[in-house]
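Here the complex is missing one protein chain, while the rest keep their positions.
For chain A:
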Amino acid sequence: MEKTWNNKAWFLVLPVLLLVAFSAAIPLMTVVNYSVQDTFGNNAFFWAGTDWFDDILHSARFWEALQRNLLFSFIILAIEIPLGIFIALNMPKKGIGVPVCLVLMALPLLIPWNVVGTIWQVFGRVDIGLLGHTLAALGIDYNYVRDPLDAWITVVVMDVWHWTSLVVLLCYAGLVSIPDAYYQAAKIDGASRWSVFRYIQLPKMKRVLLIAVLLRFMDSFMIYTEPFVVTGGGPGNSTTFLSIDLVKTAVGQFDLGPAAAMSIVYFLIILLLSWIFYTVMTSSDADN
């Protein structure tokens, strides 16, 4: 069949362009405008130049929050991606088990972020929470309100509980799309379970894994609601991620200029890291 070239088709993307303009481009332009000015309210602005960027780049608070964010994303990816693949590989491929597993996997994804935070906040409490109380009964000194390590473990486990399902569902979709002929050929060749995974399943899952890594990275790097509800960024600043710091600056202190500058630096870091992830994974895909 011959392709028809008609440049008028570009008009069909106009609604999307308008949507992106109103939902992303115009707010972003406003943030850039705010980042070079100071305001005391009443829509009155004063030119500040690059002062806010200078402050942010020399702020220990910003760099510490960034380090916490990078560490958190690294831990999340290191746990959720292998665990998601492992669960997807072990899920049933046919029978009544398929819908049961799919519904069970989808359940955590349907719970709103603040509800997840509230669930884990209560769950981890030593006095009334099932987890906290059980650990205390076992003689384990666990208290996420007082101990930074416990707070980190709670936030990480909560995120794993909430979002591993997404990786599972994406990997499962990749796995069920592999034709049976591949497995039959592997069986004829006497391939081991590892070889089937390494040379058939993993390459076939590569595209969905790319999406999973990108989504989980961007989402974990922008995480706000769950740790805010559970720990409020504490104890001390131990779970204060960039987004929590940003909200404190913008809403708590009403420092719109510094908050806008911080937003732009934050946005650029996410853009850079996502682009690196995407490029590395798609170019290795092209090489294969």
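Going forward, contacts are C-beta pairs under 8 Å (C-beta built on N, C-alpha and C of every residue); 3 or more make two chains touch, one makes a residue touch a chain; residues count from 1.
Throughout what follows, contacts and distances are computed from a predicted model.
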Review point. Per UniProt, what's the omitted chain called: "Paraquat-inducible protein A", "Putative small integral membrane protein", "Response regulator" or "Homoserine O-acetyltransferase"?
Key: "Putative small integral membrane protein"
Point to revise | Contact residue for the chain not shown (choose from A:86, A:254 or A:275) | key: A:275
Practice item. Write down which of A:26, A:78, A:107 or A:130 is the residue touching the left-out chain. Key: A:26
Point to revise | Absent chain, residues of chain A that touch it | key: 26, 29-30, 32-34, 36-37, 39, 43, 45, 47, 49-51, 53-54, 57-58, 265, 268, 271-272, 275, 279, 282-283, 286
